[in-house]
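This part shows chain A:
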Amino acid sequence: MDLENQKRVLDLSEKYGKENVVVVLGTAEAESAGLTAETVAAGDPTYAGPLAGVSLGLVVYHVFELKDQFDAQVYDDQCGMMEMVLDVDALNNEVSSMRKQFSKF
Partner candidate 1 sequence: MKFIQGNYYDVLIEVRDLVHLCYELITHPLVGSVKPNETPYRSIILKQGINTDLQSVTIIENSIQTYEKFERMKSTPIWSQRILEDFQFVDLKLFESSLDSISLYS
Partner candidate 2 sequence: MVKEIERAGLPVVHICTIVPISLTVGANRIVPAVAIPYPLGNPTLSKEDEKKLRRGIVEKALKALQTEVTGQTVFEK
Partner candidate 3 sequence: MLKDKKVIIIGDRDGIPAPAIEECIKTAGAEVVFAATECFV
Partner candidate 4 sequence: MRLELGKVLIKDMQFGNQTKVENGTLFINKEEMLNAISGDDRIKGIELDIAKPGEETRIMPVKDVIEPRVKVEGPGSIFPGVLGKADVVGSGKTNVLKGAAVVTTGKIVAFQEGIIDMSGIGADYTPFSKTCNLVVVCTPTDKLQQHEHEQAVRFIGLKAANYLGEAARNVVPDEVKVYETLPFAESLKQYPNLPRVAYVYMLQTQGLMHDTYVYGVDAKKIVPTIIYPTEVMDGAILSGNCVSACDKNPTFSHCNNPVIEDLYERHGKDYNFVGVIITNENVTLMDKERSSNWTAKLAEFLSLDAVIISEEGFGNPDTDLMMNCKKISDKGIKTVLITDEYAGRDGASQSLADADRSADAVVTGGNANEVIELPAMKKVIGYLEPADIIAGGFDGSLRPDGSILAELQVITGATSEIGFNKMSATTL
């Protein structure tokens, strides 16, 4: 995950309180989805960024997991196309497994 973005996540979670922050991902590949989820929940697994060794424990979802929460029409317009192309199950599994392991809220 981008080093700049790690910094923003760190700052924002301090500003608003970790329990109030939710991270939503739009990642295309299961592997990078998992890594990003791990970064914001457990810390940067590559140990290169500001989140190295920092376990924020943030709640993290892939956008596909939240389908029911959104206006169906908007979701369909924005995400419908990619939902057909990408491996939704793999992505959801990867992110939810990270969430279950590392999210504290």
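We take it that a residue touches a chain if its C-beta (ideal position, glycine included) is under 8 Å from a C-beta of that chain, and two chains touch if they have at least 3 such contacts; residues count from 1.
The candidates were selected such that all candidates are chains of the complex that A comes from, given by their letters.
Since we're looking at a predicted model, the values are computed, not measured.
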item: Candidate from this complex that touches chain A, chosen among 1, 2, 3 or 4; value: 3
item: Interface residues, chain A side, partner candidate 3 - complex; value: 1-2, 4-5, 8-9, 12, 16, 20-29, 32, 36, 40, 58, 63, 66, 69-71, 74-75, 77-79, 82, 86
